[in-house]
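One protein chain omitted, others in place.
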Amino acid sequence: MTDLSPLSALGDALPLTIAIGPLTIRENAGMALASLTLRQGSGEPQPFGLHLPGPGGWKATDGIAAFWIGPGAWMVEAEGRAESDFAAALKAEARHCSVSEQTDGCVMFEITAADAAPIRALLEKLVNLDAQGFAPGSARRTGLEHMSVFVIRRAEGHLALLAMRSAAGSVFHAIETAARRLTAA
Amino acid sequence: MTRLSGGLIDRSKTLRFSFNGQGYTGHPGDTLASALLANGVRLVGRSFKYHRPRGIFAAGSEEPNALVILRGGARAEPNTRATVAELFEGLEATSQNHVGPLGFDLLAVNDLLSPFFAAGFYYKTFMWPKVFWEKLYEPMIRRAAGLGAMSMQPDPDAYDKGFLHCDLLVIGGGAAGLAAALTAARSGVRVILADEDFRLGGRLLAEGEALGDRPAPDWVAEAEAELVSLPNLRILRRTTVFGAFDHGIYGAVERVGDHLPTPATVRQTLWRITAKRIILAAGATERHIPFANNDRPGIMLAGALRAYVHRWAACPADKVAIFTSNDDGHRTAADLVAKGVQVTAVIDPRRDAKALGQYPLFAGSVVTDTKGRLGLSHVQITRDAAPVWIKAGVLGVAGGWNPNLHLASHHRGRPEWSEAHQAFLPAPAGGPPGLTVAGAAAGQGTTQAALMNGAEAARAALADLGISANLPDLPAASDAKGNQHPLWHVPGKARAWVDFQNDVTVKDIKLAHQENMRPVEHLKRWTTLGMATDQGKTANVTALAVMAELTGQSIPQTGTTIFRPPYTPVSMAVLGGGDTGPHFRPRRLTPSHEWAAAQGAVFVEVGQWMRAQYFPRPGETTWRQTVDREVLATRAGVGICDVTTLGKVDVQGRDAGAFLDRLYANPMASLKVGMVRYGLMLREDGHVYDDGTCARLAEDHYVVTTTTAQAGPVYRHMEFARQCLWPELDVQLISTTDAWAQFSVAGPNARRLLERVVDGFDLSNEAFPFMACAPLTVCGGLRARLFRISFSGELAYELAVPARYGNALMARLVQVGADLGATPYGTEALGVMRIEKGHAAGNELNGQTTAQMLGMGKMVSAKKDAIGTVMTRREGMLAETRALVGLQPVDPADPVTAGAHLFAEGVAQDTWSDQGWITSACFSPHVGSAIGLGFLASGTTRLGEVIVAANPLEGKSTRLRVVSPHFVDPEGGRLRD
Partner (left out) sequence: MLIPHPLLGPRDAQEFTYLGDASLLNRPDGMAEGALPAFCDYVYLRDNPAGIHRELWFHEQGDRSWLVVTRNTLTHEILGAELARDVALRRQK
């Protein structure tokens, strides 16, 4: 085990959790990520028993989840396994596919609320996604203030937002500002 | 008595406000305009050119005259229409465009000189003498230009933006809009109802008529209560939909906090609305009738007067006259009489006009003049050439109604003239797809027609989407027609105003006709009619009708000008969407940013990135000192630099090598596993696009790097090649720029430093030679990748770890390498060292250079097809002689200036003698002078020659010696140690 200490994407020793009105925003620094892309002639694998979702979808099972990122390409999530070499583990599950480590490629914010209303209100301020058509099990990449972000609707009251790790501060500023304005209004 | 009974104002609360320093009171529900009128104030401003006294003309956003500076200090906003400014406690407003008090404007002298200020005067005056233009005329014009003045202070308010999606967007919350919204929302579809006013109801709030058995405002309140209760309907009040864009996308501005003394959260929000169907129910705007001296304070649109009386219980004078060419003006007269206001005359050009109430009717007559410079006092009525003067403090003018079809015309839809309506109606085809028009905006302006038309339009729009909707029960309402008589202006000698805001008269239109500026687009621009902040809403149709009379063409033949967004002015702040200052655009930080900041590094913007530029130490007073130290320390010991920002692309698949062979000019498929190769990427036109490295980690796995600036474009280019050009190749790509923190470790002690962090990895020159690469672990098991590549020319490596560990690794390397002279260095030192080595970077790869010019012509393989290689063989490209050279000043104290152009000594410095240019320059502590790289005609055969670098902006020239671009370690021995 290395003796180097990691930093969160926002540059702190510990990842941030903050409550703003009905919304809680938490940096999920424990989530491992790896991309999985089909090669020619390789069938669609079922890594860790997970059926890979179709375009615009997100599927989860037992701590592992995947969302579609392009034709024949997915991002696989593994809760709590960020310190491990998850890409190697995934490659073992999908030998004939191209796998690349993505854990520190993204900052991941989990945004939760007691019900759907604050989540929908936040979505309509941040991204040009039809909140109504973005039911649990949906995942899309879209633009947020000139940055690319992945948006995942994990549940009625649970959204995940992934952005380039290097832009974590800018993305957080946008989320926080929108959340504060919704609360004050 | 200027405050009447009734009205939709809350008399239980009193609001204090000031206008030009004078205190007044009003009530919630008042606008600034209605409150001023209720206080008997008629004079509110001075006209643009002639500085004539002006008063409130309309009751909505079409207002041309009553423009004030609202609020003070940093929040002062000029050109605010008093007719839409909601009254709040403590509101301060000042009038615009006068020198001296409003009642005694010194610039009113312009009115006396008006013959010289007719339309188009600026094309003919201020021409002579030429020298006066810059010194006198321009400053004069600039001072006189514009209406209000800005605060010149930073805007303290916040702005926001958002995205809405719906099945039906209803624009306008009047009779038609409410009926449409009820119909649609009750069917369950998602509806957005937007209205620019702070209350729903439109003209229903301005009339005294009943809807069924109740006053119209009561029906509105009931409809609103139902709409508010429906979860699938969203009401946007104070929201102007300003433009119809492609594919059902509409722009809207919600004035969230304009009506508050200070906004609670944001001031305004920009909404991007995507709708499947749209109903434009924006109503109609009344037009006036130009006659001599028709612009005095107190002269207003009759429909506006009716609104002030009903909705705001205000009438600024005891005696009112009405000039009308239709029946609607008579309704105003009848309503005024019913409210106890004395109507001294109703003047109607129709000889068979009938009175609709008890008031003196002057049929077959026109208004031919007025008196009362600072406020109307008398009106001259002429019938059969016999004029009489009657008293009036207010004159309501009713010239007909123009449907507000602007948004329906935003896609070049040309409105159609209707003889029956004496107005333009929305074109039946050619407007924004999915948009239909309803109510007064479609020429269905009676209350009953508007209600039914709105409901039917909603039903039809939903049917289009495959959804059935029931028509609601609608109350009985007035269906009185207007019976419009065409009277476009009253002919006469004195000036008659058409466009009040830009001070354009009927005479100006005649002048335009005389000067052959007859097509409406020329008329508009030559006279500036319709070009002010109100965009001629109350003037345009009248103007083109006057032009039609002059040319003898019909009104439809004359046509309208093109309609463009925004419908009403939109602030730059809200278009900006809200982010200002450091948050104006995204900022990307490198993994070691925290550590660098703690060291006191100075940062520089590199695109969206913040990179450490240099690391000053105590005692260093200039950046040069710091950078010189960093360069010397790296070449003497070991330096560490965060190079994470360079683009990294993961390339995998059976055909990864073949793919890279086509992307790069030099061979890549032949690269051995465990090795790295420099990659030269061309554009298809043969010029150099980007460069980087390809590292082969496995048979089917490469990691490719790009320059920082081109990371995005190169990735796009690679996906284009993969998906569009060679889809048959088995290759997969994904960006990994952010995932891996990457550090350059460079200098004679680089190997010794790395030995202290890698876990049992053989770093000897034999085991890990120049251009090798491998995965490994560092610092007790952290997964990492090591590449032995050098940008600096020193013995160098790049070490990559997962980004979350980048900060700690940087600190560790500096710490354990202290005795080896480990020195953090930034982008400045990085730049100096690569220039000292003659390595090309962005400046040399500016899109205008070729492999041949860079001395890399032989790298372009003729044995394979790759992007750009064919076009490098064009005659012109091959004939190019400019080549990369090093440059050193003959006098070591002289600078080398990047961008300077190169000439032979003693030759005139002109385009024909231009021999090249300097691409990069820096001070080299190793050479002891400034040095540079550049492209020079036949440069490689001219080593030792002295040439001249020209700096014509400062009138300077520098003598430079042409040298090899490899200033340090030209044999490259250090790299391979």
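Going in written order, the chains are labelled A and B, and every chain counts its residues from 1.
By our rule, a residue touches a chain if its C-beta (ideal position, glycine included) is under 8 Å from a C-beta of that chain, and two chains touch if they have at least 3 such contacts.
No experiment lies behind these values; they were computed from the predicted model shown.
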Request  = Write down which of B:Gly581, B:Pro727, B:Gly760 or B:Gly906 is the residue touching the left-out chain.
outcome  = B:Pro727
Note = Only one of B:Arg214, B:Lys672 or B:Arg716 touches the unshown chain, namely B:Arg716
Request  = Could you tell which one of B:Asn20, B:Ser151, B:Thr274 or B:Thr533 touches the chain left off the display?
outcome  = B:Thr274
Inquiry  = Please identify which residue in B:Glu134, B:Asp213 or B:Asp246 touches the non-displayed chain.
reply    = B:Asp246
Message = Residue by residue, what part of chain B touches the chain that was omitted?
response = 246-249, 274, 411, 433, 684-685, 712, 716, 719-720, 723-725, 727-728, 864-866, 869-871, 873-874
Request  = State which residues belonging to chain A touch the missing partner chain.
outcome  = 55-56, 68-71, 128, 140-143, 148
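Keep this in mind: only the chains that are shown with their structure count from here on.
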Query = Okay, in this complex, where on chain B does chain A touch?
reply = 158, 160-165, 190, 264-266, 272, 274, 577-579, 583, 585-591, 593-594, 608-609, 644, 650, 652-654, 700, 730, 732, 734-741, 777-783, 802-809, 812
Query = Inside the complex, what are the residues of chain A that reach chain B?
reply = 1-9, 11, 29, 35, 37-41, 73, 82, 85, 98, 100-106, 124-125, 127-133, 145-147, 164-171, 173, 177-178, 181, 184-185
